[in-house]
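Shown here: the complex without one of its protein chains, the others still in place.
Take a look at subunit A:
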Amino acid sequence: MRSGRGQEIPLRLELRGITKRFGDLVANDHIDITVEPGEVHALLGENGAGKSTLMNQLYGLLPPDEGEILVNGEAKVFKSPRDAIAAGIGMVHQHFMLVPVFTVAENIALGAEEIRGGPLGILDRRRNRRDVLATSTKYGLPVDPDALVEDLPVGAQQRVEIVKALTRDVDLLILDEPTAVLTPQETDELLAVMRSLAETGKSIVFITHKLREVKAVADRITVIRRGRTVATAAPDTSEDELAALMVGREVSLEVSKTPAEPGREVLKISGLVVDDDRGVRAVDGVDLTVRAGEVLGIAGVQGNGQTELVEAIVGLRAIRTGVVELDNESLAGMSTKKILRSGVGYIPEDRSLDGVVKEFSVAENLVLDMYDRPPFGNAFKLNPKAINESAAERVTQFDIRTSSASATVGTLSGGNQQKVVVAREMSRPLRLMIASQPTRGVDVGSIEFIHSQIIHERDNGTAVLVVSSELDEVVGLADRIAVMYRGRILATVSPDMPREEIGLLMAGITGAEPAGEEEAE
């Protein structure tokens, strides 16, 4: 659907006094933002700060309670995304809106199909396909129009979403947390695409909470906290300053810790082979040791077997061959319950799926793996008194921000949900602590807290295994880093090794000379 507007008129967007309330909660409180043509404008804020609500109003998904939207100085009311698109505003959602079994061209045409044959309304697939290719070439966004979307990697699917928006002739593109699902390489590609789009005169609103990306790509940064614009900053503002603006207080992005004092070998893995759900080899001969009082970080792009490795250790996935030993005792064939109770703490990577039961209260979630052990209960009955008393204590100790311990976990922010998981796993004597993506989707303030808890656990003499696809996190926490690639540990290196070299290892490039202190295989 071609709109009648001229192609190359630059778009200047102004939001004035946008206010949105949900009941007593003021999600947006008189927000003013101006996006100049050809500008990459970053909207920075923690989870729940009101960024997505604001953009949903701009895109016609929610009506604002107050305030106005001006496009090129003209006040507009968007009743649906269709109106927004007609005014030249496109949006790429965090969760893609693609039909997996359709081809790329079909997905892009969806909702704006080219029709021929007049009243017959025959789909003009050839013209659709041609449009896709034209847009794709024009903006340097390679997509294969005939590929099925379900076969594409996440980065490519996102490119399809962007091309889809661009074929609608939009001049302003909203990208909602676009890098949350991307690998570091894909993120770099996306940032480059954003820059080149801006150079062709398109404006981009980039919603994120990742400081590094903001600094790399934005022309201007608006920081939102609790529904208000707190600052408009230039990209040369330091990360610490931006973080402080976002959170509202000074935060330390560095993990502060003393050198580790490694003790005995707690976890010993040798020759471990594990398959994924489809029966494809995911972990292909891994050897690892984690000592008491040290943090071993596993770095790697997601999907290189880290998930399966961790699941095999805690007994959630069958071990094909190889040995997993906890203090010289084999864990093979033991149930997850038994493994957890023998002193293993486990923070799963997918918090909302595996970490918490959202319908349960905070108190119930805090005993999710201890409900049938004294003092919380026994094999037959629960002891609500002990559960509630302990919960009240944990809520204070771990700074869980909730109205009460009986509130359901689903009502908490991501960071506080994760604190519930951390509190649960760290409230019993541990020998081994496994933290998988411990701060994914967690706000800056909570990240700091969770990191300090992990280091605290290490200093108590627990062996800690941290898996993260955020290299910064691994480098910050770990005393040794194992780089995982395609189911193998390519090297175990020191966190002092330059980031670029670790990055190369993550991409599977081992280089000529071994740079690590000890080389696996």
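Rule of thumb we're sticking to: a contact is a pair of C-beta atoms (placed from the backbone, for glycine too) under 8 Å apart; a residue touches a chain by one contact, two chains touch by 3 or more; residues count from 1.
The working rule: contacts and distances are computed from a predicted model.
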Omitted chain (choose from "TonB-linked outer membrane protein, SusC/RagA family", "Multiple resistance and pH homeostasis protein C", "ABC transporter permease" or "Lactose/L-arabinose transport system substrate-binding protein") - UniProt protein name: "ABC transporter permease"
Residue among A:M97, A:I115 or A:A192 touching the omitted chain: A:M97
Residue among A:Y346, A:F398 or A:Y485 touching the omitted chain: A:Y346
Absent-chain contact - pick from A:K337, A:R428 or A:H456: A:K337
Candidates A:D354, A:D399 or A:D472 - the one touching the absent chain: A:D354
Residues in subunit A touching the chain absent from view: 21-24, 56, 61-62, 65, 93, 95, 97, 314, 316, 335-341, 346, 348, 350, 353-360, 364, 368-369, 371-372, 377-382, 384
